[in-house]
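Quick one: this structure, given as structure tokens, is what I'll be asking you about.
All protein chains of the complex are present and in place, except for one that has been dropped.
Moving on to subunit A:
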Amino acid sequence: MSTKNKFTGVLIFGAAFTIRLILFQSSSITETLGSRVEIVTPVTSFTRLTEGLYLFENGVPPYDGGAFHQAPLLLAFFQLLGYLPVIFTKLTFVLMDLILAYCLMNIAGIKQQLYYNFPKLEIELKDNVPKEIDPWVVTGFYLFNPLTIASCLSKSTIIFTNLSIILGIYYSLKHNKSYGMFWIAMATYLSFYPFMLFLPLILIFTNNVESSGKIIKSEIIGCVGLFVVWLSGLLIFSYFLVGSWDFLGATYGVILLLPDLTPNIGLFWYFFIEMFDQFRSFFLVVFQLHAFVFMVPVSTKFRKHPLFSIFILSGIMAIFKSYPSIGDASLYLAFLPIYSEIIKYMRYNFLTTNIFCYCSILSPIFYHLWIYAGSGNANFFYAITLVYTIGNIILLVDATFAMFRREFDIWNPDLKNYEIIQK
């Protein structure tokens, strides 16, 4: 690593660290952010974690109150943190963001090496060497994304899931099957939906080996076995931690069955407030299946680019999961600069940027009109969550289109000046 690189790194991480630490000093900012429905959800709220922790420390089963819906390991982790001064809790959140960003940088580097020999467009080459985005840009884009900063300051525990996902990808790309599977099992254990990313991660492993049926088969079996072992290990450990299986219903049960209808930026809450009870279970199945249904097609379509399918799938997760927050969006947006080569093909950048800006201003305004001013109603806020969802979907569709179009141009260089439409 050259000195210039080192300097950039120190600058980016230093600035990100300082900004977060300074903003953490103002309790009014962290409290406001920590109570915004766009940022924290019932399954990631730090306030609820504190409640659960209090019950846990006082010998009451933490899941009894019905307010706490997070994994038991988090309880243990924060109980340990509790022995340290308060500042360490804040530092934990800041450091997690920084570690995540560091891993992202490595992921970008590994991705560039992996695809070094892949065919490229003329314009992407300079003296036959691919022009690649500097991995520091990826880091900077993640660390200075306002969504990331807000999510970090709110002490939303989504950061643990995000970090596990990124670590899972990182170790998988480094061919470390055991760690890769451990972290993805951890992410699944923490918030269930990352299970979707299991398939692309397997593809990372199978893409690496020379294609012979037997080896691929044993790779897959190895991955599945490790995943199952790690996940059940985590669950059994949790059982010993809290002394009962109650946590299954209180965490995964809540994520899947949606008993808590606190507003968030997702699509579920309004729909299930309006729902007649007799249809509830049917639509619950439909909604949850809808999130998972993309797993196989996206992974198979982009089987040569598992990292790209991780990008798309984590985007889908951020839109269609039952309790989404902007923390989820910050994770999948971080993958976009890794695939910087497709950005030139994306057609709706102006639109999506505008939609994100409008949503981030209008959602607090409409929430205010609904809850505080009383002159609006729930429809106002739900309308904005719909717009936010549409913005995310446009971004994902646009990215997918750009990926396809780039592939097409690589294999058909003579057609690059033509417009292509799908019939």
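The criterion applied here is as follows: contacts are C-beta pairs under 8 Å (C-beta built on N, C-alpha and C of every residue); 3 or more make two chains touch, one makes a residue touch a chain; residues count from 1.
The working rule: contacts and distances are computed from a predicted model.
J.: Which of "NADH dehydrogenase [ubiquinone] 1 alpha subcomplex subunit 12", "Multifunctional methyltransferase subunit TRM112-like protein", "AP complex subunit sigma" or "GPI transamidase component Gaa1" is the UniProt protein name of the chain not shown?
T.: The chain we cannot see is, by its UniProt record, "GPI transamidase component Gaa1".
J.: One chain isn't shown here. Among A:83, A:276 or A:350, which residue touches it?
T.: Only one of A:83, A:276 or A:350 touches the chain omitted from view, namely A:350.
J.: Among A:280, A:301 or A:416, which one is in touch with the chain left out?
T.: Among A:280, A:301 or A:416, only A:416 touches the chain that is not shown.
J.: Just checking the interface: what residues of subunit A touch the absent partner chain?
T.: 121, 123, 344-345, 347, 350, 354, 357-358, 361-362, 365-366, 369, 372-376, 405, 416-419, 421, 423
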